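Structure provided below as structure tokens; questions to follow.
Excluded from the complex is one protein chain; the other protein chains are retained at their positions.
So, chain A:
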Amino acid sequence: MNPTLSELEAKATRQKAAFGGDSHIVCDNLVRIYKTEGVEVVALQGLDLVIDKGELVAIVGASGSGKSTLLNVLSGLDVPTAGVARVAGMDLLSMSPRDRLRYRRSVVGFIWQQTARNLLPYLTARENVELPMKLASRGKARRGRAEELLELLGVDSCAGRRPPELSGGQQQRVAIAVALANSPQLILADEPTGELDSETSEQVFDALRTANRELGVTVVIVTHDPLVSEQVDRTVGIRDGRTSSETLRREGAEGQIIAEEYAVLDRVGRLQLPRDFTSALDMERRVRLELESDHIGVWPAREEPSND
């Protein structure tokens, strides 16, 4: 018997929900192609990423690997070319401009690397925090909320000062407060400590962790900073526009941190082997796989006899 239309629809939605389930951030085979002057640059080449609600995740990768593009897509500033990108149940590809505006206002907050780019120099720290609430036409509780956030992030003493009068670390913490102003579910930070020394970086990272713990906000940080990437639960590595590895950290039995690096297996079964591994065993073009009871073995291609 042929399935009815409603059954097909139910089937379709069921299948779609299968990848990532009801995770907070789901990217499935995400592609972003830039076109300038007829030259195409593929910044994201089928990236898969799943992040659960309340996670604190770092994304690392070489320059040009597509981290910033991913962040721009997730922040609703950029629209991917193809694939699936879903944040808090909202499909980032099919959003109308109105939805996108609502998304930027209430679902996501973000922080840029350049401290000067995050804040308006002629507004005080408090006014900067109030600005997104004003733009979203939030009620009169703005001032209270702004002060609350500044206090939470430890910069309440700077409320009446303007950005040029603040240190880099203070500016970034105020920027985090700005990003949190409209109570977003997700904060994206693009190299938030890139311009800061290690001590100040620590403060800024603490502020992000505070937001994550106290407010339950999902935090995604793009970073080069080993200090940051070593302190998060999960570090996702991106190479050539794809997620290539994941490092999970957990506390061992003796209280020491155990970091385990995993390769990422995508939905169709592709795997990126680290280059050091493949070159060490001289693996090129072809490898041999063998399924064992509890693992899959990868072997260099056997030298074939000429008469074979």
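By our rule, contacts are C-beta pairs under 8 Å (C-beta built on N, C-alpha and C of every residue); 3 or more make two chains touch, one makes a residue touch a chain; residues count from 1.
The rule is simple: contacts and distances are computed from a predicted model.
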Checklist entry - Which of "Putative ABC transport system permease protein", "5-methyltetrahydrofolate--homocysteine methyltransferase", "Ethanolamine ammonia-lyase small subunit" or "YprB ribonuclease H-like domain-containing protein" is the UniProt protein name of the chain not shown? => result "Putative ABC transport system permease protein"
Checklist entry - With respect to the chain omitted from the figure, which of A:Arg105, A:Arg126, A:Arg142 or A:Arg173 is a touching residue? => result A:Arg105
Item to check | Of A:Val178, A:Ala207, A:Ile221 or A:Ile238, the one touching the omitted chain in the full complex | outcome: A:Val178
Checklist entry - Of the residues listed, A:Asp48, A:Asp190 or A:Asp225, which one is in contact with the missing chain? => result A:Asp190
Checklist outcome for this item: Contact with the hidden chain, among A:Pro132, A:Gly169, A:Pro192 or A:Gly237, goes to A:Pro132
Checklist entry - Footprint of the hidden chain on chain A, which residues? => result 36-38, 68, 72, 75-79, 97, 100-101, 104-106, 110, 113-114, 116-118, 120-123, 127, 131-132, 134-136, 178, 182, 190-191
